[in-house]
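One chain of protein is taken out of this complex; the other chains stay put.
== subunit A ==
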Amino acid sequence: MAGWFSRRQFLINAGLAGLALKSPSLFANTSGTPSLSPIMRQIPGANESIPAIGMGTWITFNVGGDEQLVAQRTRVLKTFFDLGGTVVDGSPMYGTAADVIGEALDSLGAHDRIFAATKIWTGDESETRQEAARSGRRWGLDQFDLLQVHNLLGWQGHLETLKQMKANGDVRYIGITTSHGRRHREFAQIMEREPLDFVQLTYNVLDREVENRLLPLARERRIGVIVNRPFQGGSLFRRFQSEPLPDWVGEVGVSNWAEFFLKFIISHPAVTCAIPATSKVEHMKENMGALYGALPDADQRQRMADYVRSL
């Protein structure tokens, strides 16, 4: 990864500068903070930062061999990179999503712009390396930045192998995932005793159970947190998009519901990165708007949660 960060940062800044000239309103400075700086989060225990908004690929990138849709998803990924994103998360469980990401990375020549995260998803605990290698071929990568055990499936065996892979330099970071609030007790036990770099879990303005135990534990154990289902699988938009945003959210750099939901998440001090998924360029632009500007403080976060509950 020598030289990787500086080149990536150069590309990000070049893209942002170009975009700012075309669409100044996207980066409107509402808080006095430098408007062109993406919100970066340090990976706990590592000398590396990543953008606080990443991209998930569940459902959205599973388009099979449809060339028209592959081209369209490539435009989504290009927009993501152009607006400063790097973290892309996938899983072998997501059908053809890995192949589509690989094809898009090839088209964009963007293999060096990505923080690549995928999962080990097999009940065969002896298959860890083979599955990582298969995923690497599909993404077109020699190695992943982050490998995670998907939904704790066969986690004991996979995690042991992942620790060895990390020690050998075959992967930079390792972790475990859950979603929909499942198996949190067991998840916490693993966080307490295993040397994890990341955990991935579900957190959004309505699903806040992780605030009680898992997020404080992640801070205590210096584990990075990737947040999936930030829009509750799209249901937050279906429920609230027709409602007006509160007047005061301009103070926290929010101009649409996507930014509202995402800034609520990434402003939690334990959260490293949220990974919304989308199949549309316009929605990607809205999501990436949350990577800039001010963030709500603790009081403002409470007002955001109260407002949503009041609707």
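We take it that contacts are C-beta pairs under 8 Å (C-beta built on N, C-alpha and C of every residue); 3 or more make two chains touch, one makes a residue touch a chain; residues count from 1.
As a working rule, contacts and distances are computed from a predicted model.
Per its UniProt entry, the chain excluded from the display bears the name "MFS transporter permease", taken from "Pseudouridine synthase", "MFS transporter permease", "tRNA 2-thiouridine synthesizing protein D" or "Sulfite dehydrogenase". Looking at A:94, A:115 or A:198, the residue that reaches the missing chain in the full complex is A:94. Of the listed residues A:44, A:157, A:233 or A:246, the one in contact with the hidden chain in the full complex is A:233. Remark: the omitted chain is touched by one listed residue; of A:36, A:59, A:281 or A:305 this is A:59. For subunit A, the residues in touch with the chain missing from this view are 58-60, 62-66, 68-69, 93-96, 180-183, 233, 279.
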